[in-house]
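As you look at this complex, bear in mind that one protein chain is not there, while each of the others sits in place.
Let's look at chain A:
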Amino acid sequence: MAKWGMVIDLDKCTGCQACTTACSMENNTLPGETWQDVLFYNAGEYPSGQMKWLPRPCMQCENPSCVHVCPTRATYKDPDAGGIVFVDWNKCIGCKYCMIACPYGVRFYADEKPLIEPDIRDVFPGENAQLWSPPYQSPDEDWRRGIGIQPKGVVSKCTFCYHKVKNAPEGTADLDEDNPDVKEYVPACVRTCAPKARYFGDLDNPESHVNQLIGDKHGVRLKDHTGNKPQVYYLGAGAGVPAFTPADRENDA
């Protein structure tokens, strides 16, 4: 079985947020429930300050701390599904410990105050135990893997679009949106990326393009010191978010 991984080339990424939008539409996430978003931040100071950005999906860690802390095994890493980390919505009790334990802040408890008004959950009230029921929904639903629209009281997260990826033929090295044979199986954020900054493939296949990119261009993993060992790699300059600095202290030396 493949070990699915993503490579994001920051020298190509324009920060357009198309990936964020595609993810939201594909997975019917709520405003603020950004399984995939692009963080913007500034680094350095005037006159040499820079604006930078960093796309951030779930890292689908090899050694995921969120899985270790879950008291019910609702969060699990499935080696038979490419090593993707899922949330079983039938088992999640909404304790939110996984959200505490995730170093990347990519888990969401959508049963919270709305980010924007009107609350879209009031506009499209939930039916059949869904938290909300918009008129268009992805046809794929698998609560055991946290795919579809979640019920109340559970945690949700990026699934690497497993409902698409799972259909890839066995032995596929790369899911490239430019390859007509596999483009339907490519995760939404990868497929929509206009500057082609994202690559998706099998990290266990030495011939895969993602492995070649990681090797040739010195791919790095974020917060590698945590030991979580993400299956998402970054290329290019700026793969690192500067330390938090309160706005009123930005000019402190």
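Heads up, the rule we're going with is that a contact is a pair of C-beta atoms (placed from the backbone, for glycine too) under 8 Å apart; a residue touches a chain by one contact, two chains touch by 3 or more; residues count from 1.
In the analysis below, contacts and distances are computed from a predicted model.
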Per UniProt, the name of the complex member that is left out, chosen from "(2Fe-2S)-binding protein", "Cytochrome P450", "Polysulfide reductase" or "Permease": "Polysulfide reductase"
Query: Which of these touches the unseen chain: A:Asp11, A:Glu112, A:Glu184 or A:Glu207?
result: A:Glu112
Query: Taking the entire complex into account, which one of A:Cys58, A:Cys92, A:Ala168 or A:Ala239 touches the absent chain?
result: A:Cys92
Query: For chain A, which residues lie in contact with the unshown chain of the complex?
result: 32-33, 39-43, 54, 56, 65, 68-74, 91-97, 99-105, 107-114, 119, 152-154, 222-223, 226, 241-247, 250
